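All protein chains of the complex are present and in place, except for one that has been dropped.
== chain A ==
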Amino acid sequence: MKLSRSSALLKRLQLGRRAVIAFPLVWLTLFFLLPFALVLKISLSEAAIAIPPYGPLLEYADQTLHVFLNLGNYLFLLSDSLYIAAYWGSVKTAFIATLACLLLGYPMAYAMARAPARWQLLLLLLIMLPSWTSFLIRVYAWMGILSNSGLINNLLIGIGLIDSPLRMMNTQFSVTIGIVYAYLPFMVLPLYAHLTRMDNSLLEAAADLGSRKLNTFIKVTLPLSTGGIVAGSMLVFIPAVGEFVIPELLGGPDTLMIGKVLWEEFFLNRDWPVASALAMVMLLLLLVPIVWFHRYQSKELE
């Protein structure tokens, strides 16, 4: 009797446990994972003048099931050099911006981790504050600074250094600086987290054994912060590849990026199948970085 009661209780506990697991699992499967299957599906369908603007994959007529797998969208991406150029432009720009973020962000995080304890919280908040304001507005700020009649050009002309304005807006330069500016906090934060957690006795040991500062940095500090470097770089690189707002506001005709091309295929051309194919190829390109990021992040989560 008692046994059956406790086994009933155990069953209830098991059931409760399953329900608790199911809540986030079902929500995320439905609204995060399943949509990717639909992107794959639509990328294999044919564009049609209809609502929604794509044709079916399966059709049953005359007792036969017709399966349409249209690879045309993918072949189309290969045939038009615009798309390949846009993918290349995105990866290149994102890579340069990530490198710049790392070169600027690492010393910043290092200085923060070494600052006196009472300064650290304030510095941390100062780094995070910009990312709590508006992303759109922070990118927009650079329009007023870099444009031909903008702040920098007015200043340089004003002091007589140049006669005609430098063209900085709508170039590779403006897009890169926009990405570095918008994503810098995401580079600094994981680096800082790793650098503060570092055991200082290791540095002292190295110094006691006669290692020079630079040597200690390269042989001890840098390897111990690899996790932060990977996490920070991926947090910048992956979203930057698909960035839309920055190339749209700061870019020009010679700064093709795939996020903007996808947006235009979808909103201007209303070609959902090609937009889906563009998204699938982008996802494929980013699969390795995403898995890499996940490996470091899941270590943090457990």
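Heads up, the rule we're going with is that a residue touches a chain if its C-beta (ideal position, glycine included) is under 8 Å from a C-beta of that chain, and two chains touch if they have at least 3 such contacts; residues count from 1.
Definition applied: contacts and distances are computed from a predicted model.
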item	value
Chain not displayed: protein name in its UniProt record ("Cupin domain-containing protein", "ABC transporter permease subunit", "Circularly permuted type 2 ATP-grasp protein" or "Binding-protein-dependent transport systems inner membrane component")	"Binding-protein-dependent transport systems inner membrane component"
Given A:8, A:38 or A:222, the one touching the chain that is not displayed	A:38
Selected residue (touches chain absent from view) among A:17, A:66, A:212 or A:270	A:17
Touch with the omitted chain, as defined above, among A:116, A:160 or A:253	A:116
Absent chain, residues of chain A that touch it	13, 16-17, 20-21, 23-25, 27-29, 31-36, 38-39, 42, 52, 104-105, 107-108, 110-112, 114-116, 121-123, 125-130, 132-138, 140-145, 147, 149-151, 154, 181, 184-185, 188, 234-235, 238-239, 241-245, 248-249, 259, 262-263, 266-267, 272, 275-276, 279, 282-283, 286, 289-290, 293-294, 297-298, 300-302
